[in-house]
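Incomplete set of chains, arranged as in the complex.
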Amino acid sequence: MILNGWYVAAWAHELDSTTPVARMICNNPIVLFRMADGKAAALLDRCCHRAAPLHLGRVVAGGIECGYHGMVFDNQGRCVAIPAQDTIPASAKVKSFPTIEKNQQIWIWTGEAGLADESLIPDFPWHDNKENWSFRYAAYKIAANHMLSIDNLMDLTHVAYVHRKTLGTGAPQAHLDATLATTVKDRGVKFISWMLNSVPPATFVRTLGFTTNVDRWREFEFIAPGTVIQFTGGQEVGKRAYEDDRRDGGYQLRRFHCFTPETERTTHYFSSVGNGHRPDDPAATEELFHEIDITVREDIAMVEAQHQELERHGEEGLMAIKSDATRIAMRRIVARLLEQQQG
Amino acid sequence: MILNGWYVAAWAHELDSTTPVARMICNNPIVLFRMADGKAAALLDRCCHRAAPLHLGRVVAGGIECGYHGMVFDNQGRCVAIPAQDTIPASAKVKSFPTIEKNQQIWIWTGEAGLADESLIPDFPWHDNKENWSFRYAAYKIAANHMLSIDNLMDLTHVAYVHRKTLGTGAPQAHLDATLATTVKDRGVKFISWMLNSVPPATFVRTLGFTTNVDRWREFEFIAPGTVIQFTGGQEVGKRAYEDDRRDGGYQLRRFHCFTPETERTTHYFSSVGNGHRPDDPAATEELFHEIDITVREDIAMVEAQHQELERHGEEGLMAIKSDATRIAMRRIVARLLEQQQG
């Protein structure tokens, strides 16, 4: 897996100044907490005395106190107190990880610390734009390698099958006929797919009362190593949403996805759902979240089953089809970054 | 395990034309379904595109549709449709397994397909003889190697101990004194054991009102690789059931057993129980089934515990005793077939 990259370790609201959070990230057991000044910290969740997990302790004035024999460590992992002992040896420290809080996310870098370049953290300003957007945050555990979930979002032909009874209902051909334009970047891939002059989904109609066909767009951008930024919506036919790229009206849905490896076989999925068409209506945000939550679970069931089968026999004998193009472009970028990582 | 042989993959009634059935057989993940014409099919449960398990899809006109991106495969595993793609490459196929429906069973051959000889499938015509026999079908999962269950049926001295509180109750010595005649065949072993002039079990009396002692027979035939056919019954003493081999009256029980390897450590046990003395009485069949179900679970508990111990230390230090003779004859046949398989 890519280690020299930023993954979301937690939503900002998960960390408070009293209770540490334990989370395995990229095979590292990590304890997350906030220092007294609010600064987020991530340490190896293993006291340097007897390997007790630090998350069993508590947050105190100087940092985190081990719950076994009381040693205290600051956000750099330096030991600042040993009970009943006056001197603190230099060896008394635990590993710390570069940690940045941005756009309601706590980002972590578990690779080579010297390479941690803050400018590589994806932007998602809509999380902080509370006037125009109303977000709900969620976290899922997926029993599959994180790449399978990125694959999933890079090929939307799955909508007609995985979400046959939900998102994909009623219009399989419209999904298959959608346009597709893909842009490959240095550390990412972006595509936009339009379903022009198509029957609006039930959700659109219920929410905004569409009475005509719509032009629907689905824009997805993968940013290595684990983020996918989504902008989906629809506008009445005739408003030139497609022709003039005017996507500022109608149905407005933004989603932030980060697939953070827990291990090679398990993934933390941080997913937010943002309502941009009726941001002042909490019920609309809730409804949107619940509709999407069902489809998230459909995708999870599929990638977990796929993972089980890949665990058994790997990729042996598999073949690509036409709809894999964007997915393969994404995989090439990841392969290149992995090569760079291994030197 | 023996792969060049027929195992039961499912009862016929388990397959319908809408919902595929997933089942691991001899370490192969397999999807079972019926084509539109009713023909049973067994494919590797792994789409050749991205390894999605096919059983998550659905049965459609041309075969089975993958639930991830919609490819369709027929009963030979040939891809017959790829959404949004006109040509189907020759490489688009999944492995299929020889499959035969016979006597209410779906039989599968997971070994070398060219060797799949239909004449080797065991006959069990009583399943189809609904006038004289009333059957109930069951399937169990056993957390043990399948050979241990075949061992179990090849040495009935276990009845006095494993089934001490059920089948074996009250007459341990009668079980130990039973006659035993064994016939070794090319791909099987058959034995018949008589308990002459013995007290009828409570079940016999309750069902048929015996007032005298009975001559009881227990006939078991192992047919490689996993089938055991059982015919058990009892007739009043003096009716010459034993002397003239007249086993057409009295208490009549037939059972079909197939122990199909799921893996080396787990087994699908297909078990049917047939009532031949009161075939028109569904309550008698139910009662018979439930009595036998209890003993089946006693055997399963024993072989699972035995398996655990064999996993730990193998067969090291074990010894044979007199009652192992038929079991050992069965094991020799299996060993010979395994040798042939490995060439």
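A few points about this structure:
Per-chain residue numbering starts at 1, and chain names A and B are given in the order in which the chains are listed.
One rule holds in what follows: a contact is a pair of C-beta atoms (placed from the backbone, for glycine too) under 8 Å apart; a residue touches a chain by one contact, two chains touch by 3 or more.
If you're wondering where the values come from, they're calculated on a predicted model, not measured in any experiment.
Of the identical protein chains in this complex, 2 are displayed in place, while the full assembly in this structure file contains 3 copies of the same sequence.
Just so it is clear, only the chains that are shown with their structure count from here on.
When the CA atoms of chain A are superposed on those of chain B, the rotation angle is 120 degrees to the nearest 5. Per-chain Cα centroids separate chain A from chain B by 48 Å. Remark: chain A residues 151, 155, 157-158, 160-162, 164, 176, 301-302, 305-306, 308-310, 312-313, 315, 317-323 touch chain B in the complex.
Chain B contributes residues 29, 45-46, 48-53, 56-57, 65-71, 82-85, 89, 91-92 to its touches with chain A in the complex.
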